[in-house]
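Note sheet for the following structure.
All protein chains of the complex are present and in place, except for one that has been dropped.
Chain IDs A and B follow the sequence of writing; residue 1 opens each chain.
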Amino acid sequence: MSPSTDSIHDPHSAVGLRVTDVTRTFHRGGVDVQALKPVSLDVMKGELLTIVGPSGCGKSTLLQIMGGFDTATTGTVSTPRGSVTGPSRTIGMVFQRATLFPWWNIERNVAWALRCGGVNRRAALDRARELLDLVGLSGFETAYPNELSGGMQQRAALARTLSLEPDVLLMDEPFGALDAQTRELMQEELLRIQQVAGTTIVFVTHDIREAVFLGDRVVALSGSPGEIALELAPGLARPHTHDVMRSKEFLDAYEAVWACIQTGGRRGPVVAASSAAAGSTVGTP
Amino acid sequence: MRFPVRKILSPIVALFVLLGLWQASSLIWTFPAYFYTPTEIGSAWVASLDANMWQATWDTLFRAGVGFLIGTILALPIGAITARLRRVENTVEPYIGFFYALPKISLLPVLVVWLGYTDTARITMIAISVFFPVYVYMNAGVKGINPDYLKVASNLGAGRWTTFRDVLVPAAAPMAMAGLRVGLAISLIVTFATEVVGQSPNGLGRIIQDGFIAVAYSEMYAGIIMFALIGLAIDLALRLLTRNSRTLWGEAELA
Partner (left out) sequence: MSNIDTHTLVTQQARSRRAPAGLGQNLFAWGALLNPLGLIAVVVGILLWQLVSAVSGNYYFPTASQVAVDLGDMIVDGTLANALGITLGKALLGVLIGGVAGLLIGRLMVVSRYVADGLGPLVNAVYPIPRLALYPLLVVAFGAGGEATILLVSIEAFFPILYSTQVGAGSLSQRYRWLMGNTGASYLRREGIAMRAITPYLVAGLRNAVPTALIVVVTTELLLGSSGAGFLARDAGNQFLPARSLAVVFALGVVGVLLNIVMRLFYRRTQRWNLSLQA
């Protein structure tokens, strides 16, 4: 779907984040390396958009640009609040490694995020505990990060980022370093949390199954430099568990993405987001 | 915190064995006059513990402490600054590199020419010697901070002071502590050297040197043992202090 033409600043707009013709070129040792070819997309409010692609296709770079941690060479990123020029509390980032501060326990880690937003100490701690409960960590509030497993650390990091109540949540392969079982658990947990909190999420991964499982919409980046090769909506009913991975909708979506990435990308129309529509998304190039 | 019985017991046992052998071998061979047995060393030390000795110990500790403080107070901020500001570091690097490689004690004669055989000269020497290792560790510590921590801080909207106090300082602390430990060890050694070469009128170095000149072995041993005890005590104190932070502040990069 090409970016809709309605203005993002229109209060009735359904767009949470808009990327317009973003490219990124790095200068490495005197040589220019282009990481991203012009990328444009809209992230709708409340949706979980997954971006999937092989290593080196620039998906992490794109995410960093979306969050203001990196600057696009050309193009812009904007939200209803204005364009994104640097990191801010309105766009939260969850990194692949939890990056909780090891010198505090997790409730202090989360509370610190709130205090940075001006919340007083008592209220911050209370809210931190609520959020840790939301992500399923009640009982572990006073634990230190290096006493927790990888999955629990990521939950805590998620709680911290959620405390910002950001407009958009960016997640950079957050489950990549976890073992398979924990990863599946976390994926289901993420869906649950998103149902409750209603946050707009952009989730980057190299795992196609994860992308199709999680995404309301899936964007496939391919090639190096990266560009959007495919957008589709798997159309899986919410809520769902990993049983859905045997359904036809899932397998079709998976096939489509896989084939697309495999062949180096073809633009195709978006499949209608209904569970009945199970056709292949390989449209006319 | 479980009491590490084995860790503390083993060296004590090994020490006793060694001392025992040492003492016993004196029964077999006759040692030269200057080679004391453990009991002789012990009694020499105990016998020396008069007001003069304690005063000397304090004098040495004072010098070492002041020199250490000055060196550290200068090294920590400068190390942090050069780690963050590339240009400043580039400017300063030739000097730091040169002086780091230099055996700084060789500056003592010149310092004495300039400042005389005073405590100022001695403490300056100590401060200079302490500065460089602490600087290097601090620099490395700040440089080694996980950049993601800073990204998180900026994402959460933390101000510069908050980031410095709550992120930079704790993150660099382990390395800085290691530097401080090295600095402390160096300060003791350099204090000894300056007391002897710098002709200090007091201090443990003076006592050992007097013993040396007067061929009074008991004096020498007493001074050496005192030095050893100070070194061990400081090391023990530091280890206890940093015990908790070590386990916590080790990188929690499990995720």
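By definition in this document, contacts are C-beta pairs under 8 Å (C-beta built on N, C-alpha and C of every residue); 3 or more make two chains touch, one makes a residue touch a chain.
This structure is a prediction, so every number in the text was calculated from the model and none was measured.
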Looking beyond the chains shown, say which of B:61, B:74 or B:105 touches the absent one.
B:105
Going by the touch rule given at the top, which residues of chain B touch the chain that is not shown?
7, 10-11, 14-15, 17-18, 32, 34-35, 87, 90-110, 112-114, 132-133, 136-137, 140, 178-179, 181-182, 185-186, 188-189, 192-193, 196-197, 204, 208-209, 211-212, 215, 217, 220-221, 223-224, 227-228, 230-232, 234-235, 246
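One rule holds for everything that comes next: only the chains that are shown with their structure count from here on.
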Averaging C-alpha coordinates per chain, one finds the centres of chain A and chain B separated by a number of Å equal to 50
Residues of chain A defined as touching chain B within the complex:
67, 69, 86-89, 91-93, 95-103, 112-113, 116-117, 144-146, 148-151, 153-154, 157, 160-161, 164, 177-178
Which of the residues in chain B end up touching chain A in this complex?
146, 148-149, 151-152, 154-159, 162, 166-167, 170-171, 173, 245, 247-255
